[in-house]
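Removed: one protein chain of the complex. Kept in place: all other protein chains.
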Amino acid sequence: MKKFAFALAASAAAVIGFSSAAAAADKTKVCYVYVGSHTDGGYSQAHDLGRQQVQKEFADKVETSYLENVPEGPDAERAIERLARSGCSLIFSTSFGFMDATVKVAAKFPKVKFEHGTGYKTGPNLGTYNSRFYEGRYILGQIAAKTSKNHGAAYIASFPIPEVVMGINSFEQGARSIDPSFKLKVIWVNTWFDPGKEADAAKAMVDQGVDVITQHTDTTAPMQVAEARGIHAFGQASDMIAAGPHAQLTAIVDTWGNYYSKRVKALLDGTWKAEQTWDGLKEGVLTMAAYTNMPDDVKKMAEETEAKIKSGELHPFTGPINKQDGTPWLKAGEKADDATLLGMNFYVEGVDDKLPK
Amino acid sequence: MNIWEAILLTVITASTPLVIAALGELVTERSGVLNLGVEGMMIIGAVAAFVGAQLSGSPYVGILCGIAGGAVSSQLFAFLTLTLVANQVATGLALTLLGLGVSGMIGEGYVSVPGVRLPEIAIPVLSDVPVIGAVLFRQDLIFYLSIVLLLGVNWFLFRSRAGLKLRAIGDSHTSAHALGIHVIRTRYLAVMFGGACAGLAGAQLSLVYTPQWVENMSAGRGWITLALVVFASWRPWRVFAGGYLFGAVTILQLHAQALGLGIPSQYLSMLPYAATIVVLIIISHNRRTTMINTPASLGKAFVPER
Partner (left out) sequence: MRIELQKRPAVSPLFSMLSPLLALALTLIFGAIMFALLGKDPVAAMHAFFIEPLLETWSLHELAIKAAPLILMGVGLAVCYRSNNWNIGAEGQFTIGAITGSYTPIVFYDWHSPLVLPLMLVMGALGGALFGAIPALLKAHFNTNEILTSLMLVYIAQLFLDWLIRGAWRDPKGFNFPVSRDFAPEAILPAIWEESGRAHWAFVFALIAAVLCWFMMRYTLKGFEITVLGQSERAGRFAGFSSKRMVWFGFLFSGALAGLAGICEVSGSINHLQPAISPGYGFTAIIVAFLGRLNPLGIVASGLVLGLTYLGGEAAQLSIGVSDKVTRVFQGLLLFFVLSCDTLIYYKVRVTWARLRGGAA
């Protein structure tokens, strides 16, 4: 029992830092809804780090709180409504699956401001925000092409939604810019968060001789497999260097903090408007983890590409690009527009997989 | 290492937890108790092993904690079903629920902490044998334990006096009681053995399979274990074979996907579950063979007459 009590106390320590609702009522309340746990080491934790940044930056004016592990569906609507009723002025619902729930609650509470992450439905008091993850994945593709000894990599993918397909294509574009014969294998695990499945998929890929893996799922399991099997991998959502000190080349790190504080500042200044924001490397909502475990020339190339994307000189989807079956998609010099990217449902040339329909 | 050796290694890692937990549940069920809480005990074992390994720095302490976690939680089930004769199906479900909740609370501060990996132990001489050496004799302790368990359980059930008594209880607790065998006490021990095995299987998940702690990381393996025991018609060697078959299907569907057969990935993901159902049908279709092996008093409460 003592041991159990100790463990309980340890987990209690983890929730300290939560700002109590009983705190001063004159502070502005900013609230968050997470699909996972705030310590999931991936997607939701990245958002929570952003929340903590807001809390720190506006400590005397703002009070933050969150609801975690909120299932997508009717529960989300209730959770968001509860936040709206509990006096939150601005609510960030951080997962795509919260879209309709956010729309419904936003219509019901016109005075409360809402922002929905990674969705596309908006309203007078409902904005959206997203990150151009694909910019980072282009750099990963280039590094993979330089690192792989057998001209290929494996992509552990969650679900065939546009976001993921876009990432796969961007990775392949980056790789082909270095090595036109680069082949990208895709393996669908149909989960965002299942270490066992992700590890199995990573192992299966390594067993087939793949020497670079990248993931669009959230646990560190694939990174651990890469480390154990002595190959290279890229981190996702957060810096996974602790799981793969010899394996991680770099990671795309979600850094929502700057965006969140920008929006909270607008709220406090009274200039908040419902907007559709799609920021990227330049605005700092995603950052690249340190380039490690690679020769200096590869590192230099990666840094240059990163700088070019930031300055706007390079767009990962710049023609000529063919679709997977060889039919032309973009003419030379033509850049993909955001609407096409957000609804992407086809592969570019070089992806070695049949897109699940 | 060639691709087949590599795949075999991956299959072994995927199958070991299933085999261990299923052997434990087999002993429990042979004594006539149906514990549906394997999933709950496994996840408690996983979190206990992870936390134990983190606090002590030693994966072996972790293994002990995992076993203890599974065994202790199984006694809760035993108390309810054996002493208070509560419904075994419902109590097993309660144990699973409680296990998932409690493990989540205990592990909350440990999510995404890099874990301690259980090292591999190369067995001298044997590990240098070509092909099988690398696959079978350069493994972690838990794999070796799974083999020991298989042989041990097989010997215990069919070669030892105590095993004979245990089976007698499973077949008819009233006659066993009449013969002076301690029905309740034996069942307590059998349930505890099942819990310890489930805990060990959980330890394998958080120390070997994916050395980290994540909520719900047992991901339904406990349920598959239950299917395996029926699938094997309560025989240790068949449990072993079934565990490996299931592990192989899980891994090979990923390879099938990589080959690009054009089958939707959801259907491939269904494969292990569908395969279990099909095998269950085949096994239980022949009523006579199932009847012979099924512990006749499985799931039935026993209250000694006084």
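Letters A and B mark the chains as written, and numbering starts fresh at 1 in each.
Heads up, the rule we're going with is that a contact is a pair of C-beta atoms (placed from the backbone, for glycine too) under 8 Å apart; a residue touches a chain by one contact, two chains touch by 3 or more.
What you are looking at is a predicted structure, and each value in this text was computed from that prediction instead of being measured.
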Among A:P74, A:P110 or A:P245, the residue in touch with the chain that has been omitted: A:P74
Of B:H182, B:R235 or B:H255, the one touching the omitted chain in the full complex: B:H182
Residues of chain A in contact with the chain not shown: 5, 8-9, 11-12, 14-15, 18, 20-22, 37, 65, 67-69, 71-75, 77-79, 81-83, 85-86, 96-97, 100, 120, 159-162, 165, 190, 342-345, 356-357
In chain B, positions touching the absent partner: 36, 76, 78-80, 82-87, 89-91, 93-95, 97-102, 104-105, 108, 182, 184-185, 188, 215, 220, 223, 226-227, 230, 264, 266-267, 269-270, 273-274, 276-277, 280-281, 284-285, 287, 290, 303, 306
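The rule we apply is simple: only the chains that are shown with their structure count from here on.
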Inter-centroid spacing, chain B versus chain A (mean Cα positions, whole Å): 36
Footprint of chain A on chain B - complex, ascending: 3, 6-7, 10, 13-14, 51, 105-109, 111-112, 114, 117, 205, 209-212, 214-215, 217, 219, 221, 250-251, 254-255, 257-258, 260, 262, 264-266, 269
Contact set on chain A toward chain B in their complex: 4, 7-8, 10-11, 13-15, 37, 39-42, 45, 154, 185, 187-190, 193-201, 203-209, 219-221, 224, 228, 238, 242-243, 352-354, 356
